[in-house]
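Would you mind keeping the following structure in view while I ask a few things?
Removed: one protein chain of the complex. Kept in place: all other protein chains.
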């Protein structure tokens, strides 16, 4: 069903955890739908220095979360904003068709986290 | 499908043939329906001394023809008239349900032959 | 790697005795049972013997058994066939919210095509109320379709009581007994059942075979038109090896059922108790004790998602199933769990272990050793678990 890469990221997810006092936190999904992804960002300058995630969800949800954290680490915010859900799925050698819509939300969570960071920055003035 | 007795009468039919100048001949069925049975009787006094048949038809048609000739040989005409199609089937240890109507006509052929005999007798006066 | 199959409600292996019997009919006795030659007739005899074997297991007469391609076809045949044949008598059908999709979707198809449907609710254990049913029956009700045992939570319905009620109201009663057959006693006469669906691949017979019991005298419009096999009720060259295998599987099930059920119950209870002892925040789904199939364990493990549990178990060689939406690619979790009024987020974390003939105590020990570690790992990843911990 899942590619070897998906299974690897599911069984050995990269960057699981939280960042205390993260610069940006993004969350998508809800428990009712069976998927929640939360992404924590540590940003210095314009660069994502560290990233962690916590996910409740299926194999695809966990794997895409893990993959997006790998893809984004060390990138600038602008580079990070170009990462799409489709790109994450592709980096995992694809996802089953029925997973493309419901569980492939990791890039959305990333974008939410960046949005959250920007809002915080704005608030700081 | 068929009982052992039916198969025996089909493979080794008794009394196949014709009786030249038979006292009574009866025929039922037609080629269109796939069954024709013809019975020849040799009658002395009121007794059926000899009986032969020719049949075009399925296994049940041949077997019932054969069986009816065995059942009737040596019987009086009145006894012969009491033989029914059902009795013939029973004597063969039964017939498949779908054969009971279309191919179980041997007693009818016998009765026709007796009728034919009686008509001839009447004509003789 | 150790492999532990605990998904027998999805399907079972074919019993070796059944499989080797089938082989004979695939390669040596391969005639078409409708042929009159001996290649056909030897197969015909074996098919009729199978009909006896299936009938015997459910207390029916052989000529009340029609073979189908499985439980789904039999369910469709019963419901669509009755609806079509009795539409002049009435157009109201009653079923329950926890039926298999083969029943529920067929009833809903009819509801879109001129019939009226009452879907009975269930209680939190997944059981239909006979009083609810009594109130739902109307003068134009032509069919009640209620399953014997539920495939997800193992809940056994009060079929005999429903049968009595149906008979009193002269309403036809169809029972999907796919999950109960071979596990608990099934008897169409004692239960007053008019139509009953059974399926071979759930009782160590081959896939692609099932049967519909049709009480003598009941009319049905067939699903298929064609050669008129199965007394015109089901056209198509008979799947003779499959039918013969199913018959044998029924015979074996009848002989082994009592002993097997007793053993399965012990394993079932060990597994359930072990999970409850070793993992916190676990909810048992479905009834306990005798209202539950002897081989079914169903739990919701909170703060984790079902598919993740399945995948993790699978990596350790353990096969189970889940009512999580993710396992079916739909958005909603199991309609059965939702009908039992379970919140979505808990339903997503449900896990079903369905035990079978070849499972051992060691299998259960293995699951009880691995599952807690898996749950711990997934909860470490779960934002829901965090939330709960913080809220404490």
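By written order: A, B and C. Residues from 1 in each chain.
Note that in this section contacts are C-beta pairs under 8 Å (C-beta built on N, C-alpha and C of every residue); 3 or more make two chains touch, one makes a residue touch a chain.
Only a predicted model underlies this, so the values are computations on that prediction, with no experimental measurement involved.
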Please identify which residue in C:206, C:247, C:294 or C:383 touches the non-displayed chain.
C:206
Contacting the left-out chain in the complete assembly, out of C:38, C:135 or C:360:
C:38
Where chain C meets the left-out chain, the residues are 3, 5, 7, 10-14, 16, 19, 22-23, 26-28, 30-32, 34-40, 69-73, 75-76, 100-102, 105-106, 108-109, 199, 201, 206-209, 223-228, 235-242, 307, 310-311, 313-314, 317-321, 327
Residues belonging to chain B that touch the chain removed from view:
2, 7, 10-11, 13, 16, 18, 27, 31-36, 38, 54-62, 96, 98-99, 102-103
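As a working rule, only the chains that are shown with their structure count from here on.
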Using the average of all C-alpha atoms in each chain as its centre, how far is it in Å between chain A and chain C?
40
How many angstrom between the C-alpha centroids of chain C and chain B?
56
Between chain A and chain B, the Cα-mean centres are separated in Å by 91
Touching two or more other chains - residue numbers and ranges from chain B
none
